[in-house]
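All protein chains but one are shown at their positions in the complex.
Now for chain A:
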Amino acid sequence: MSLISWGMYPKIDNEVHKLTTTAVLKETLNADNEFIAFGNGRSYGDSAINENIIHVKPYEYFLAFDENQGILHVQAGALLSDILDAYVSRGWFLKVTPGTKLITVGGAIASDIHGKNHHIEGCFSECVVEFRIMLANGEIQTAKKGDELFLATCGGMGLTGVILDAKISLKRINSQFIRQTTIKTKNLKETFDAFEEYKHLPYSVAWIDCLATNEEIGKCLLMVGDFADDGDLRYKAKSKLNIPFNFPSFALNNWSVKAFNWLYYNKAPNGVSKQRVHFDSFFYPLDSIRNWNRIYGKNGFTQYQFILPKESSFEGLEKILTKISKSGKGSFLAVLKLYGKENENYLSFPIEGYSLALDFKIEKGLFELLDELDEIVVEYGGRIYLTKDVRVSQETFEKGYPKIEKFREFREKNQMSKKFHSLQSKRLNL
């Protein structure tokens, strides 16, 4: 069995070591090999791919729940969806969740994931009370906020050790429904204004038509909202649609994306409208389609996600969107988001500003285009998200992450750089 990433690229053979007990894990790490932890395979790129993989997903027990404080103690392989399955009906929700619930708690920490409420709640690490991690020598340590191990591990892409379990705090909700407001904008200026106008609301995300041109560049549907207050918590996860095979590579082209974007944008009413939607469709629209990554064909795809500081976001985004629409390599999914303050972690992605995420199928000429986009990102003081990356250069990466030297020193000092590696960490010399 070989494990691949969500982007299905690159594909390499690997040996998979299931994490079942800490004793077995310690023995595994004793071997003279390099390892990387792998959760549920939802990272797009090569950050959890290597020749030797510790498969953390099977390590998924719930250990304790403190009902008074809403603190859940859970093993690292448990999925966010498992947590929702168990606790939504009891009135609890994740404080921070990404656009898929099919990731592990360990992966959420290692990527220090962020959600539609980053401008209010920050990254996942904010809700992590503490976690236990097995280091290179097999020793188990507990890391709390403020510890260097915490700063390096949250966002550290699994390169400090194997996260074993964590205590995370949940938030109270009174409904499984979201009161959503959709704002349809005509250009980037309107989009930015709308983000500012609604930033008091906890959740916001914009879908951008990345093939729009000229004065329509940056037109979007901005969706903002918060949980309703109706007390309806009878949550039952729904069954899923499946994409049974890889689509042929011609299925996704400039025309099909244009048609999709046109339909999506035009089905929404003009101006400002209100809806009541289930949290599953608000937070996790794509989770209802199993294996949706197969629509990009067997060569795989990548997600390009970058963030720009607030003051340079408008100019930078305009440039980048212009370049993309000219290239004709658009994607169905182009997500724009406003972020709040940066945290102290060494490699966490968010800084205060705007981030854009785009899917591209892997094809000739793509990496050249992304290299050109990188130049703009660097020029405007931005950075690339490691969890999505499969091709950024070391130079571009380093310009975006000033704390990288601290991270390297910490890894060196604790023998981590000898034991934990991914294809990405080697490529970027992390």
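Note that in this section a residue touches a chain if its C-beta (ideal position, glycine included) is under 8 Å from a C-beta of that chain, and two chains touch if they have at least 3 such contacts; residues count from 1.
FYI, contacts and distances are computed from a predicted model.
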Protein name (UniProt record) of the chain left out of view, among "SDR family oxidoreductase", "Phosphate transport system permease protein PstA", "ABC transporter substrate-binding protein" or "Sulfite reductase subunit A": "SDR family oxidoreductase"
Among A:Phe62, A:Phe247 or A:Phe314, residue touching the chain not depicted: A:Phe62
Residue of A:Asp46, A:Asp82 or A:Asp359 touching the missing chain in the full complex: A:Asp82
Absent chain, residues of chain A that touch it: 61-65, 72, 82, 85-86, 90
